[in-house]
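Showing just some of the chains, left in place.
In order of appearance the chains are A and B, and numbering begins at 1 in each one.
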């Protein structure tokens, strides 16, 4: 392992909790070079919703590469891009009566967020953005400025000043009416709140600790934005692509964001790709005003289109995800209930699930115990106090049985010490 | 073509100059879906130095995908990553006695720049950065703030305030001594210049108009930075990976930047990948202080390692690039000399070459004429006044003959109107 330690920066982190060298992967499994199999309930932090090296997508990818399809094309027109756009329109947008234009903002989720923020500011002529407590939107300077985590913010090295945090749903455990503070500040011309161009929100906060906003909270937020002429940016980078059941995490809430950020599982295969969907009337950019080298990664277009055709032409995956999510949620609740004095609680929606511990140390120990037993899970939340499950949506029932048993045992081991 | 026009944002730009749909690509050629072949002197804006779908890299890529090598791994340890790190060390760093640590900052060049800026600010405790006139470093907020182009800066929607531009080499055509202004401002405690954490520079400005800094200018800049305790960030995203001859564009200058940003051609195959090399003493990050989803794209590690092994274990490619660059440069000079009253001039180094016209309209018309004749080239410079050549380094002599003939003819056609 020494070349990693001698040559790679100290900033590396996942490798610290999982000190093995992975070699192969298939479906819900990653294999270390010594052959040991790990059940993966992390799934590339949500980038592998259809499993590792999904065979359908793999075949399409190999075919494309083999026939010398264009690999890199910036924002030229290509057949692969056309296929992706057409499929996106046919499979996702039209059936949902969603009218949006597509921006290819760069290769990752932070690019999707940066593009949305830039456009919101250009359209409104305002600088300020409202984000929420414990939000995570990315590490580039614009995205970082709307991210909550203080350690990561501190990394910026300059004051991050154009965002004001508002309380996310349930921040005060229901003690406050929703948006009381936010709405009041907006109405009061003496509040000192800079008028916001946009609100950026996740419908379930993944890095923030698997906090699932209630649908009525999302609806309330959408109404508030409309009432005050604020653009609503829905960051669906982690929770989109079916993570919570429907393709878009906000579908159950019935809202229509002004912009939607997609990345992570959009390519379906773990390849870098991102998309920002914008309402047609917001498409005021000059040609080339936002650009970048990696906006046309055609192998990703190929697997993306294939994943939409394979999984989203009917509601099977959506239904299965909801069912599996219920099962996992119930199992986590059961665990929590088994230790009435331990202060555990189950959280989440769909297949974004969490088990909250009183502190980060306990959650970390449980994840470490699970790793020893062959299960990959990470913590999230401001203090790492939430054990986070983002398994591939294609995880089988048997695999869930196996994984949940490991979790149960790991919790027992840690709590009984 | 209608789905592009109806669904894709107006921000698209390359497709406007090249209104065809590309399907396949090989070496220096891109093929439209109607079968028409285009000689590509653009090469993914420098992301395809080894040509489209380079057969050696393609084989390694297909092998890796076929055997279910891990695709997406964030910053976990993988065998593919180890191979890349080891090869980087063996082929690039050790032979050049370069001591650096490797940061995987995210999928694109802007990420490499953002990480460098963050780290420079963290290490020094200062916020301000010096950039140069006509610099291009990316579109995310941090990278954009050190980019010169006013249209792209305007896209930010907030004031970009932490950078001060200094004149790049030859900005005043040699009329001023190098760094006269910069050095004076730094020495003068009353100058009002905020003390900079870092200088960020390209050794040849691509987007800025194929401006090649003289080696002694780069050396002077490096000395000035050392003298004033300022970190030197060399953005080699477009000019590295052999574009100017040697792997690093600054090798001939003999300088040692504190940080080096690589992306574009680093994966060798046009796949998103980026690296920030940092001096070991600057590696002060906390684990996870900078992170991101697409830092471990193993297919890119595979082609990256293979490209280093294939092209950089000896100096053949470097020598060939220098020779081809001389040839192209001579041809462009000849064209310029053929129209003594037209105000043309040849620019560049290695295979980053340009022909400057008196205005952007002329340069654009020449590129359009070349496109009609089957040659892809773009303009650059603040007003698009430079016809830019970034051909694959693997372009053959015969292909250069063909391309240069098209250029000659295109210039003639445009200028004789």
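In this text, a contact is a pair of C-beta atoms (placed from the backbone, for glycine too) under 8 Å apart; a residue touches a chain by one contact, two chains touch by 3 or more.
As the structure is a prediction and not an experimental result, all values here were calculated from the model.
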| item | value |
| --- | --- |
| Number of identical chains forming the whole complex, with 2 shown | 4 |
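We adopt the following convention: only the chains that are shown with their structure count from here on.
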| item | value |
| --- | --- |
| Distance from subunit B to subunit A - Cα centre to Cα centre, in angstrom | 31 |
| List of subunit B residues in touch with subunit A within their complex | 1, 3-4, 7-16, 18-26, 30, 33, 44-48, 52-53, 58, 61-62, 65-79, 81-82, 85-86, 88-89, 101-104, 106-111, 114, 117-122, 127, 138-143, 145, 151-152, 154-159, 162, 197, 237, 263-264, 269-272, 278, 283-294, 297, 299 |
